[in-house]
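The complex appears here minus one protein chain, its other protein chains still in place.
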Amino acid sequence: MTLMTYRDAVARGIAQELERDDSVVFLGEDIGAAGGVFKATGGLLGKFGPLRVADTPISEQAILGAAMGAAMTGLRPIAEIMFSDFLAVCWDLIANEIAKTRYMTNGQISLPLVIRTGNGGGLRFGAQHSQSLENWAMAVPGLKVVAPSTPEDVIGLLAAAVRDPDPVMFFEHKGLYSMKGEVPDGEIVDTLGTAKVRRRGTDCTILALAAMVPRALKAADVLAAAGINATVVDVRSLVPLDTATILDAVARTGQLFTVEENPRLCGWGAEIVSVVVEEIWDDLDGAPIRITTPHVPLPSSDTLEDATIPSVTRIVDTVRKVME
Amino acid sequence: MTLMTYRDAVARGIAQELERDDSVVFLGEDIGAAGGVFKATGGLLGKFGPLRVADTPISEQAILGAAMGAAMTGLRPIAEIMFSDFLAVCWDLIANEIAKTRYMTNGQISLPLVIRTGNGGGLRFGAQHSQSLENWAMAVPGLKVVAPSTPEDVIGLLAAAVRDPDPVMFFEHKGLYSMKGEVPDGEIVDTLGTAKVRRRGTDCTILALAAMVPRALKAADVLAAAGINATVVDVRSLVPLDTATILDAVARTGQLFTVEENPRLCGWGAEIVSVVVEEIWDDLDGAPIRITTPHVPLPSSDTLEDATIPSVTRIVDTVRKVME
Amino acid sequence: MPTPTDLGLPETPAFRHEVDAETELELYRSMERLRRFEKRAYDLFLQSLVKGTSHLSLGQEAIAAAFGASMRPGDWTFATYRGHAHTLARGVEMAPIMAELLGRGTGLMAGKGGSMHLTSVEHGVMGSYAIIGAHLTIANGAAWSAKLRGTDQVAVCFFGDGTTNIGAFHEALNLAATWKLPVVFVCENNQWMEYTPIGSVTAVPRPAADRASAYGLEPVVVDGNDATEMYGAAQDALRHARSGRGPVLMEALTYRHGGHSRADPAKYRPAEEVEPWLLRDPLVTYRAHLVRKGVDEGVLKAIDEEVLREVDDATESAKNAPQPDLTLIERDVWADGSSAWRN
Partner (left out) sequence: MPTPTDLGLPETPAFRHEVDAETELELYRSMERLRRFEKRAYDLFLQSLVKGTSHLSLGQEAIAAAFGASMRPGDWTFATYRGHAHTLARGVEMAPIMAELLGRGTGLMAGKGGSMHLTSVEHGVMGSYAIIGAHLTIANGAAWSAKLRGTDQVAVCFFGDGTTNIGAFHEALNLAATWKLPVVFVCENNQWMEYTPIGSVTAVPRPAADRASAYGLEPVVVDGNDATEMYGAAQDALRHARSGRGPVLMEALTYRHGGHSRADPAKYRPAEEVEPWLLRDPLVTYRAHLVRKGVDEGVLKAIDEEVLREVDDATESAKNAPQPDLTLIERDVWADGSSAWRN
């Protein structure tokens, strides 16, 4: 076991895969010589050289096009889009090309590639550098979507993503980069499409993703002190969605809360609520409740931002109000 | 009253606004001399001249940037993005710039502009020219989102959109362009943020949008013959969402169905289901059920496409199975 | 017959390589295949047998044929929605293409892609892309992979004049030049972006060639209606890219005989513009050229007949082909063959 940051886990995860498989390559802006704007890719250029760790111009479409063309001709690229907000400048490549090509070609073309990106708020970067955009990807058929909440999951899910034969959108949370966690030594490989129950409780189930997971866990501790015992599920993977684990957890407690960093409309929580009510209506004790960022762009000031994204207090208060 | 196509209603709606207000301008690819690829903008160039009806290069980012910059300096642009699928190439302008600028500038900048686009499937155009992408827009705070289902609504909602002080995404359905309907003479101005009850029934409520509205209405006729009386609500506006009309309709019947042309995950139906269960849980007789395109890109062959998008038969069968 | 200069073509041919007799006939056959296939596709569109849409390369055949005849088996083609020609020119059979246009189960992609997305990985046709610009960046990726894997494969990417004005064009060219990728960008300047003359929306007269210097590249302008010239240009470009000297940006001047897509009669184009170009029909002029050079007309006729038979057979087989199996709808989103988004 080693204690390491989420940030260092990214570099270790990428290194693990570059080491293992010669066909893995890594490209993006400032990722090589500079070690990445979040310092999450340091040392890789030195170790693997400029052919396999390639600094690019500010050309997000060209980056993803390069990844896609390489993936269909024998490589397994990992592309970095620095901030997830910039997915918007290359969304055509993602939503129209990468996601649809296997289907449109009746399976002739495989695209084993990973798009890593820094997602989420909390760093006072303002509305254009703080969005939680995993739902954009979830809404597009043909993309797998992952968002790890711990350093160990970063490595394991990244390895799974690189080894997966399909395109995977890998949302790293910027607010978690400096978070530390214990990580087993040696190779780590996890499984896509699996949620994790982080805490078991009998009274209600809280679903959370990425930076909302530690908040949900803290909230659960507070709630426990107030006599409310919550199950907390780390959703981890939006596509494929581990409905088995989710439905089981919700059915056991009868009450569902989602904690979503995204602005409300069309968040992953909405989708899960619609699945839950369709499939386990009779197991529900009451209406599923969503805790989300209000449907606004994110303000930049620290005071405002903290009051916008779901906080431990907001989670606790919402759950108590419903459960009591 | 005049019987006119949805296609002709577009041209009439744009002409009505260009005529009324000198600050309204219209730009896009092939919209002028050619009258638009869908022949929905014929005659406008001749009537209003090349300064107010501007043909552009294939530069969707430049088109929307021009619209945005013009909107903040005194004009009221209508921009056409030919197929909604191409929103992906200019998504940054929409999601990051147009949607967020008023908020980020604390209200200093207003963006009265409309982005019209041809949306939806059924024309055998394949996965890159057939998507129903209204949910992409719905998920972004700062965008109003409209999708008319009749020629009269095209004119009225387009007028409302042009006169609105905020950015409006206007989704025209390609499959409806040749559909005819009665349209009142003279100026038509509708209200954004309003749904319309197209049919009243007592047994269940079907929510539908754009091309799914006529299908839902046909399904309701079939269901009526089988003794199931459905209310059909034409959602029309996703943002603002007319929750008053929707919740009222669902509460009266106790059973909700959504008919969504989009692939399943994170569709507008999911959002509405989550609102409905949160707010009128006790009025529900059973789980809300979503009828959507499966979560796949659209195939191009007629046989395949017809079996992918929700059909009258699929709506009827689903409703009957639940209601009987 | 209009002179090249009348049409704004380069004054002196720059790519007159010797073409051997066998290749000449191959070029002729290829153009004939493209022409006959697409004329049939147009008829079938008018009969509502071809569904959706279709974009023909009638008049532009010399470009696809020249590259088809010049590329090696491992090389990659990246085409657009106007991709029948480029797909056929790499040797893909007509029957599965025709079946795809008709949306049948025997189609090249079993009816899942349609006319705008023809793909045959087996033949190096790595897809036809229907959203302007993206595939230039994707072609780069294949070229990058060739470079990293140390093969001498070349990616050839076809696109139109209108495409030079979209952002992805710029990003792709800059990256290709900076990374010295083995990719050939072929701009088929047919003078029109759908229904709008390219000159009215472009800041320079030569939409591709006048941008070459922005990427440190040489401008290359070719008479795209002259198969001999195009063949020479294709040879040179492929050699350049294959030898590690980086990308080529070629502008081939040509003209669409018909409309942009579907049944578009292209009435918006002035007759004075259309007629001289029709006179420089690449197939007619190449045939005349071969005859002038002494090729037996009987040989050419035999080719014509073979091609016609191929088109007829493809038509028959497509018409009689079954509709695609409905289970295909939920197949092949993922590499495991499924479309499951949940467990």
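All chains are identified by letter, namely A, B and C, in their written order; residue positions are counted from 1 within each chain.
Everything below uses one rule, namely that contacts are C-beta pairs under 8 Å (C-beta built on N, C-alpha and C of every residue); 3 or more make two chains touch, one makes a residue touch a chain.
Keep in mind it's a predicted model, so treat the numbers as computed, not measured.
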item	value
Chain not shown: contacting residue from C:216, C:244, C:322 or C:337	C:216
Selected residue (touches chain absent from view) among C:90, C:104, C:135 or C:170	C:170
Option from B:241, B:256, B:270 or B:323 whose C-beta touches the chain left out	B:241
Contact with the hidden chain (one of B:97, B:134 or B:190)	B:97
Absent-chain interface as seen on chain B, which is shown	25, 51-52, 54, 56-57, 59-62, 64-75, 77, 92-93, 96-97, 101-110, 112, 141-142, 165-166, 193, 239-244, 275
Chain A residues that touch the omitted chain in the full complex	29-30, 33-34, 37, 55-61, 85-86, 88-89, 123-129, 264-265, 294-297, 299-304, 307-308
Interface with the unshown chain - residue positions in chain C	133, 165-171, 173-174, 177-178, 200-204, 210-211, 213-217
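Keep in mind that, in the parts below, only the chains that are shown with their structure count from here on.
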item	value
Chain closest to the middle, measuring from C-alpha centroids that were averaged per chain	B
Greatest separation from chain C - chain, by CA centre	A
Separation of chain B from chain C, taking each centre as the mean of its C-alpha atoms, in whole Å	36
Multi-partner residues of chain C (at least 2 other chains)	112-113, 117, 129, 131, 133-134, 167-168, 328, 333, 339, 341
Sites on chain B at which at least two other chains make contact	85-86, 88-89, 126-128, 264-265, 295-297, 299-300
